[in-house]
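Here the complex is missing one protein chain, while the rest keep their positions.
Chains: A and B, in written order; residue numbering restarts at 1 for each.
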Amino acid sequence: MTDLGLPFQRNLWLGIGDLGRDAARLVVPPVAAAALLFGGWELLSRNGVLSARLLPAPSKVFETFVRSLGVLLDQAQPTFWGALAGILLAALLGIALGIAVSYSRALMQAVYPTIVFFQLIPKVALAPVFLLWFGTGFDANVIFSVFIAFFPVVVATITGLQAAPPSYERLCQALMMSRFRMFLAVKLPFALPHIFSGLRIGVTFAVIGVVLGEFITAQTGLGYIILFSANNFETALLLSAILLLCGVGMALFSIFLALEMIVTRFYDSR
Amino acid sequence: MNANATLLAAAEVASSAPSPGYVAIDQVRKIYNAGTRHQVEAVAPTSFSVKAGEFVSLLGPSGCGKSTLLMMIAGLEAPTQGSISVAGRAMTSPRAETGIMFQDPTLLPWKSALDNVLFPFRAMNRPVEPEIVERASTLLDHVGLQGFHGHKPRQLSGGMRQRVAICRALVYEPDLLLMDEPFSALDAITRDEMNLVLMKMWEEHHRTAVFVTHSIREAVFLSDRVLVMSRRPGRIIEDVRIPFSRPRGLEIGETIEFNEICGHLRSKIEHRPH
Partner (left out) sequence: MVSTAEAPPAIATADTPILERLRPLMLPTAFAAGVLLAWQAVVFVFDYPKVILPAPSDIFAALTGNFAEIWQHTVPTIRDTLAGFVLAALFGVGFASLLSFSKLLRDAIYPLIVVIQLVPKIAWTPLFIVWVGIGWQSHLTIATFIGFFPIFIAMMAGLESTDRSLVRLCQGLTATPGRAFWLVRLPASMPYLFAGLKIAITLAVIGVIVAEFISASEGLGFLILKSAALLQTDVIFAAITVLCVLGLVFYGAVHAGEIAVRKWRGE
């Protein structure tokens, strides 16, 4: 009960020797399971149990992936940059609105239900409208991506800014801190884990936004490749494109994970 | 893992016929994460015994391994070395003859007080006969929860929840009652009340009891014997018989003898140097 330590004081790093042991314990079972899965898949495909048209063998997918890497990487560019632009803008707008809403009771009461409303409705249904308004190019995809990635960030920011226990606020008031200093010293550190988890959700949404735009406009991007190969029953190419899209998703995800680590370390060392 | 220990224990029970006590702990040792950098010896080789019907407290500073020892007696953790037997049988897994209380009441939040008391029967898949419901109600009445049988844990105070937990530990009439700091989360006044309730229930039902605590006064008030444990790795460093007759009232806490015993025990507990 008296433990009033700030967050971020997690003891993540175990001893190096045990790290190896723990890693082995954590990594071996899933890797074995994955190997079993892919091995079985390969075997069943080669024996013709799985139709090559519906589910080509992993080796075939890999071959296609390598062969089409040039085209795939080309098409990954608009998807990657579109999603990155989407999440960055969504983060900027979402965090700003979250802070504004948290500091105004009236704004909160007016805007928060609207935000919750947008969280609950299927926003993807609006994709065709965005394309109608902003054309069928890269910009429209980015704008739609901002639109759907924005909400998880706002909600996380608002939740996060309420996360500091009241005792801290009383402490700050007793120390006669200004509201701004209190924000920096207490509110923000408590909010950051929430904000970063909102950003992680936002990253996935931003990718979805761009891919969905590409599905509908069908001009460029990995979404286009996926749809194109599905229509032609080129399942190996389809799986290759999904694989690369996973790569895009992971790359964006790691950017934000790295950012989180840097910010966390910054607060840790103060 | 401890197949050897189990075998040894079984052999011992077979050979040394009249077992030394109802609960017999023989050279029990517990090491966590054996063989890694995080190896911790929680309990150093320890032996003691508890007679049938005796109330024994394990007293020691926090983190001294007393709870680990209790969990091993309950069969919830296996000793690294040594053996534990209860009623002449090696304790290798939990048995239905033991009742356990934890530091928190561990009630099911979605069940009423009465249903929580009846929980052991559901857990052990035994039929809940009307006389068992009757027994559970009587227990609740005896700990002062008349009129709260249908309340959910959220509607009860901390002390009331622990009263429900006492009833739950007694309802299936276990021979051995194991309690792991059951009142340490309560305030001092509630704690005194709970000690009285426990005392009353124990005197009525007269089970063998092992009680873990870090409160010296609580241990002296409740017990027939107090065993003092050292800092980690825990071992028994003092075995004190408490002479007060039963039934006891809170007023014995004011006597000189009581306070002398407490002083003696306090001198034995090793304090961490500052």
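Criterion: a contact is a pair of C-beta atoms (placed from the backbone, for glycine too) under 8 Å apart; a residue touches a chain by one contact, two chains touch by 3 or more.
Since the model is a prediction, treat every value here as computed from it, not as a measurement.
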Chains in view touching the one left out: A, B
Which residue of B:G63, B:G158 or B:G253 touches the chain not shown here: B:G158
Among B:Y32, B:F102 or B:F244, the residue in touch with the chain that has been omitted: B:F102
Residue in contact with the excluded chain [from A:A52, A:A110, A:L175 or A:A258]: A:A110
Residues of subunit A (touch criterion as defined above) contacting the omitted chain: 1, 25-26, 29-30, 32-34, 37, 54-55, 106, 109-114, 117, 119-129, 131-133, 204, 207-208, 211-212, 215-216, 222-223, 226-227, 229-231, 233, 235, 238-239, 242, 245-246, 249-250, 253
On subunit B, residues whose C-beta touches the chain left out of the figure: 71, 74-76, 93-96, 98, 100, 102-104, 106, 108-110, 112, 119-120, 122-125, 152-155, 158, 161, 185
